[in-house]
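Here the structure comes first, spelled out in structure tokens, and everything after it is commentary.
In this view, the complex is presented without one of its protein chains, the others remaining in place.
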Amino acid sequence: MDLLAQGIVTGVLIGGLYALMSLGVSLSWGALKIINLAHFSFILLSAYLVYQLTITFGLDPLLMTLAVVPLFFIFGVLMQMFFHWAKVDEFKSLIVTFGIFIILQSLTQTFWSADFRRIGSELNRYEGNSLFIGDIALPIPSLLAFIAALGIAVTMSFVLSRTYFGKAVRAVAQDAEMARAYGVDPNRVAVLLSGLSGAFSAMAGVFIALGQAIYPGLAVSWFGVVFSVVILGGLGNTVGALTAGVIVGVAAGAAAVIWGPLAAPLVTFIILIAALLFRPQGLLTSRSVA
Amino acid sequence: MSLLEVEGVGKRFGGVVALDGVSMSMNEGEILGLVGPNGSGKSTLINILSGFYPADSGTLRFRGEDITASPAHRIASIGVARTYQIPRPFDTMTPRENIAVSYMFGQSRHTLVEAQRSAQEWLEFTGLADVADTGIGELTLHQLKFLELARALATQPSLLLLDEVLAGLNPSEINASIEMIRRIHERGITILIVEHVVRVVMALSDRLVVLNQGQVISEGVPEQVMTDPAVVAAYLGEKRPGA
Partner (left out) sequence: MISRARVLLGFLAVAVVLFFVPGIQETLELPRFYVIFLFTSFFWVAQASSWNVLTGFSGYFSFGQGAWYGIGVYTVAILTGKHGWSFMTALPMAGLAALLGGLAVGFVAFRVRRLSGEIFALTTLAIAFVLASLARITTAIDGGTGIFMTGTPIPEWLGEYNTAMYRMMLVAMLLTVFTAYLVHDSRLGWGLFSIRDDEPVAGGLGVPVFRYKMTALGINAFFAGLVGGVWALQLGFVTIDDVFNIRVPLFVILMSVLGGLTHWMGPVVGAVIIYTFSDRLNSAGLTDVNQMIVGTLLVVLALAVREGIYIRMRERWITTLVTFGVAMAVSSIFDLAGSLVTDFAFALLATILMMMVPDSVWRRIRRRGGSEPPEASPKMDQLAGAES
């Protein structure tokens, strides 16, 4: 019983990480109508950069957030500018972002090889340590990820509903031409949003590097989780992503405890397929972007 | 038996009621005008009649056959065709190919080669023979609308639903379109025409049905209907009909 309770708690926290990983794709798809597969490689590359910078400079890996987040914000901006220049439409976006994903992933593999990389406990004081509430352990890396996800989800929700920028984003998501008529520049909104998405993905990469060993093949293994969360949570819905992340995290965690670790990805994908077919608009659509 | 019977049809989109218990009928060979202020439900009704999406309630009968739950291609195969307010041609194909596709899947289910030959007939009928093999991007709005007509006609319908076919055209193009609609009618095709341009609808229609906020508020001969106080109130109360 305790094992199950632990599995659930771990699942909830991991759900925060899943949500963080999914924010980029969710916002892109909801607001920009682009299914951006490149985000998976952003998360991967960010994790590798955190790893590399940490062991090169011997600093606290969490501090590397200050390096990667602005960097990937810029990547996001550049990517959206490229899409705008190349007139990438929804169908092409799948192919083009797939291509970008392949490029960045193989670049990662070329520089760091296919071997597992881990920051190591001398520099990484977070991994393997947990906060204990009674008998239940809250692993620090996923706890931090959960807190970050919570903060970002709530903030973005506020931004999207209360600020001018948020309203502009929602206007553009519904009808870019009409938004333009009201003085909103859809391209600028798109670029900013893409930058934010990149930043969120970079953030996720930080926690990945904190919490586990990394290898290039990881990126592909995230597809199922992220898309489950994105669809279940609703396109562009940040709080929905957090909720969905928790659901997926708990379901996968429980499945791993009951049926073994191999069952987890199966459960994740079954959730995805079910969400796609029965509730493609997500669970909490009222607060989503589109 | 009337050609088309609509009974108590309702449709909502989320919280918005688009159609609320609409009933009407069409007789074989007439031109029926469907008018009403913006948002009265005209396009929704056309979409339901052509099977674009299903009604939430009510029944539809075509020549006595219940088509309430029929999918779009089934409705096309029994002889109902429609045009779209904003033309939607197949843009990787030429006009000739667009019409040929209609022929292949319309009632007579032509083969590839027959379809291409038969397309010629409708190209000439709508005056598009000269641009039959050019790219869609090179056609004017007027030509695109006529292509819509040709493509709909190629399915050999008994009932043709025209959804605001005159929108965006200049006066001389409008006159040409009216002429075209008359010629189509002469071929024995029953026509339901949704239009904002009231003078056109009055001139063309045998009967009018007026919708307002999803309900039928008047129906009958054009002169009678347009002087009906309920109709006048509906139009003046919201927007003036276009001249």
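Think of it as A and B in the order they're written, each chain with its own count starting at 1.
Throughout what follows, a residue touches a chain if its C-beta (ideal position, glycine included) is under 8 Å from a C-beta of that chain, and two chains touch if they have at least 3 such contacts.
Given the structure is predicted, the values throughout are model-derived calculations rather than measurements.
Though it is not drawn, the left-out chain touches A, B in the full complex.
Touch with the chain that is not drawn comes from one residue among A:Ile231, A:Ala244 or A:Val257, which is A:Ile231.
Annotation: of A:Ile102, A:Ala213 or A:Ala254, A:Ile102 touches the absent chain (contact as defined above).
Across B:Gly33, B:Gly51 or B:Gly214, the single residue that touches the chain missing here is B:Gly51. Touch with the chain that is not drawn comes from one residue among B:Lys11, B:Arg82 or B:Lys145, which is B:Arg82.
Residues of chain A in touch with the missing chain: 35, 86, 88, 90-92, 94-96, 98-107, 109-110, 220, 223-224, 227, 231, 259-260, 262-263, 265-266, 269-270, 272-273, 276-277, 280-281. Even with one chain removed from view, chain B keeps its contact list with that chain: residues 50-52, 71-73, 75-77, 81-82, 84, 88-94, 96-97, 100-102, 104-107, 111-113, 115-116, 133, 151, 155.
Here is the rule we go by: only the chains that are shown with their structure count from here on.
One inter-chain figure worth recording: chain A and chain B are separated by 47 Å, centre to centre, where each centre is the mean of the chain's CA atoms.
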